[in-house]
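Only a portion of the chains appears, each positioned as in the full assembly.
Note that the chains are named A and B in the order they appear, and that numbering of residues resets to 1 at the start of each chain.
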Amino acid sequence: MIIVLKSGTPTDEITQISEGLRNTWGVTVEKSIGEHKVILGMIGDTSTIDRMLIQELSPWIEQVLRVEKPFKRVSREFRYGEASEVVVPTPNGDVYFGEHHPIVVTAGPCSVENEAMIVETAKRVKVAGAKFLRGGAYKPRTSPYAFQGYGESALDLLAAAREATGLGIITELMDAADLPAVARVADVIQIGARNMQNFALLKKVGAQDKPVLLKRGMSATIDEWLMAAEYLLAAGNPNVILCERGIRTFDSKYARNTLDLSVIPVLRSLTHLPIMIDPSHGTGKSEYVAPMALAAIAAGTDALMIEVHPNPAKALSDGPQSLTFDKFDRLVQEMSVLGKVVNRWSIPELVTSV
Amino acid sequence: MIIVLKSGTPTDEITQISEGLRNTWGVTVEKSIGEHKVILGMIGDTSTIDRMLIQELSPWIEQVLRVEKPFKRVSREFRYGEASEVVVPTPNGDVYFGEHHPIVVTAGPCSVENEAMIVETAKRVKVAGAKFLRGGAYKPRTSPYAFQGYGESALDLLAAAREATGLGIITELMDAADLPAVARVADVIQIGARNMQNFALLKKVGAQDKPVLLKRGMSATIDEWLMAAEYLLAAGNPNVILCERGIRTFDSKYARNTLDLSVIPVLRSLTHLPIMIDPSHGTGKSEYVAPMALAAIAAGTDALMIEVHPNPAKALSDGPQSLTFDKFDRLVQEMSVLGKVVNRWSIPELVTSV
């Protein structure tokens, strides 16, 4: 923390502020006197001090600047500059998320609708190369009158799809009360954009063992997103994957959100956590999914989440952004070409009939 | 819902789309053929239909436009254009929130810190004219390392302050698991900005009886905010007050948020629910609170929430935006002058010793 004092701050006041800093927060204070300003540096662990509180010490304080990043455990420095890897056990074996591993593809419908569709989708996306099946049992919807997901019964269908294909399952948790049920089925628990700062939920999910996929809030800053991840790590769960899914900008006329691929290199420099991109929610239109998925690979993503539905026109939610099986096959084909160029594609094992 | 078809849509396709609309959603379809476009109007209850799903019916569909507002129970039309009033019983008697009642003032510290400070604050703000005491027991904080509120023990202190002054209590609920404890003490349950779209929480709070103060999410649209309120009403609780507390804009350098007073007349025209303004969180700086509180009155607010702390410089959270007792007294004095001019101020009963 750096405290900038106003021009003309009396010497007595400077002494008093320095005392206040020392006594209240137990830090060492270093003074730097310049032509226009006096600057006080707080030395010690200042990461938990509220900047605003310092401001109140004296009307002579012009600005309080934080010079340390607010996050710790998620920071790249915390792991001495190394990327972390998140290992997720699935029936088909361990899947690794991380900068030094092949890109992981997650696919599936927005909502789980019935057993036939979810099992069929799982089989098809597995053949194409996906390692995880996504599918919503609980759906956050703007309207209380819109389809809210089939809840617990949908979890059973996800379990059936997992059983049938060996794919890992990623599904969203909205209510801590559903945590036991969701954790029974999910290999990765998703926290949705609207709950990114639902701190009560973060604490509970951070206190259990399943890996967590943390979606970015639609207007969250990068600091806020990383601090939400910090809640998970601080509660004891180091297995966190960050998922960009489109931010809100002034342009929602042609795409549902603005997929922010520029966050990839920024996250890479700030955090050791793996990065996933969701071009389906990120754009809201199936025709934009392929160019954005390819661009995400070129930009360095570690994973992709893509909505696939046997019949998008009949989907109970988010049909317009879902790919058909055929389109998904073609996209994976294109992704594999690019993925190989950037050395992030796994040589597929021979796929036998599923 | 209005469906605009692309130029040159074949007649067969138009027929097929019309059939699709009728069969899938049970609506009547009316066709309007123009020089450039064919337009289909869906007649019937279309409020729960996902606009995107319709889009997927055919590639010839250019746009699907919703012409009905997405909300129902919160809409002004739902009450035939009349404002609703929310009546909150408190030890000192019923307090009315609504367009045809005097402005209700809520005051108190950001966090409940100890019994002495909360009881003292309650007594002082009561004398000044407040009807409710605000105070956080559970605090949503960006950092897991920042002070998180004293939780259940703070609720007991709020109960003591209520006992001592007869003021109603407004306090935030962050976790549904705390609902019984919070509801035991609170006269109004606050849902914070970060939980505005925590639908699991909204459903549970909507299913109980205590009135709810719903703060606006910091990047929420008005529709999203009203739809969050709709969750509460749809779950059975009609006693909802909307609270504007500052939105996020590109300018966070000089104020913490941008307090959006322009939302007052907009809400007035859209909804029957009472409106509260929180200039303390809305600006983040005590020196901006007074001009914004006065402006809110001139713009027509039904209630105000103002942070007051016996010693802002020592507050455990949000000190910089809190008023001292003396500043609060002066502000209420100024507000009363304006409040009388707009006929929204109650003639204070003679205040006896507290």
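Simple rule for what comes next: a contact is a pair of C-beta atoms (placed from the backbone, for glycine too) under 8 Å apart; a residue touches a chain by one contact, two chains touch by 3 or more.
Just so you know, these numbers come straight off a predicted model, no measurement behind them.
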Next item on the list: Tell me how many copies the full complex contains, given that 2 of them appear here.
Entry: 4
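Methods note: only the chains that are shown with their structure count from here on.
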Margin query: Quick check for you: after a Cα superposition of chain A on chain B, what is the rotation angle, between 0 and 180°, in steps of 5?
Written below: 180
Notebook entry, point to check: Cα centroid separation between chain A and chain B, in whole Å?
Noted result: 28
Check: In the complex of these two chains, what residues of chain A are touching chain B?
Finding: 47-48, 50, 52-53, 55-57, 70, 140-147, 174-177, 194-195, 197-201, 203, 218-219, 223-224, 227, 230-231, 234-235, 248, 284, 312-313, 315, 317-321
